[in-house]
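As you look at this complex, bear in mind that one protein chain is not there, while each of the others sits in place.
Let's look at subunit A:
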Amino acid sequence: QYFSGHEILGWFNDIQLSLFRLTVKRPFSTSHSSVDSKEMKKFQLLAHKWWDEEGEYAALHSMNDIRVPFIRDTLLSMSSNYHLGNPLSGIKILDVGCGGGLLSEPLGRLGASVTGIDPVEDNIRTADRHKSFDPVLAKRIQYKSSSLEEIVEESMETFDVIVASEVVEHVADLETFIKCCSQVLKPEGSLFITTINKTQLSYVLGIVVAEKIMGIVPERTHEWEKFVPPEELKRLLESNGFTVKTVNGMLYNPLSGSWSWMESTSLNYAVHAVKSGAWGQSHATDTPPETDIQQHSARAGTVP
């Protein structure tokens, strides 16, 4: 059941999402000149296909059925003051690699103020046009053709939430990406990531079957080397000021065209991490261990 042409198609299209990242080598680069124009063209060809629910992006559309409730419920559980009719009202979200806006729109409908960024201009054009017909969404969502690095300076600690869905497996320098996320996120803000694990299974499905056997994905589109195991993602997050709260495996069923949660993270998975607060409550790596012991003994001394 894991061997799905549909799933691979989904990944293929995720690749199209932000192929540029394969070639972004330096952080804070401000031009698209490093982007491979051949890769850009492949993606531009599909720029108008985003909103066909049964087309190339079908798997991403149906992924909303699990990733939107995941984001929504996590945020609701962390907040005490919300209205079920407008659950994400007042929350500022950055959707990195937003593509045609497939995830930005549901988040906007739930009340959030969403900024969607994507380096491919055609994607932003599609996203802008699609939201323009709905006055409520048009107001709540702003799209910008940009990379994450390019907006860091003007958006320090601006967002309550960042979602990076089907993006980090294409980023050249994951640590820099995470650092940038941390910079634009408010303290105690949430980061949601969905991505693909680096396992034998994902190699067989994503590369061998999809590219070489079924020819669904053009050869050398995917770089299995770029797939990210959850352990590594966790390590990078935690050494950059984040606490990982949740890791959940995801499974795509090609027969029903739907996603579900599963125990195993061997294929796709989702992560929720929280940026440390201003007082460094989580993972205080800069506090020397002796201080802790001293505090303990001090407290012990005062117990009557």
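Assume contacts are C-beta pairs under 8 Å (C-beta built on N, C-alpha and C of every residue); 3 or more make two chains touch, one makes a residue touch a chain; residues count from 1.
Criterion: contacts and distances are computed from a predicted model.
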Ask   = The complex has one chain missing from view, so what does its UniProt entry call it, picking from "V-type proton ATPase subunit a", "COQ6 monooxygenase", "BHLH domain-containing protein" or "Radical S-adenosyl methionine domain-containing protein"?
value = "COQ6 monooxygenase"
Remark   = From A:K49, A:K144 or A:K179, the answer for touching the chain not displayed is A:K49
Touch with the omitted chain, as defined above, among A:I91, A:L107 or A:A270 = A:L107
Inquiry  = Please output the residues of subunit A touching the missing chain, sorted low to high.
reply    = 48-53, 55, 62, 64-65, 68-69, 72, 83-87, 105-111, 126, 129-130, 133-135
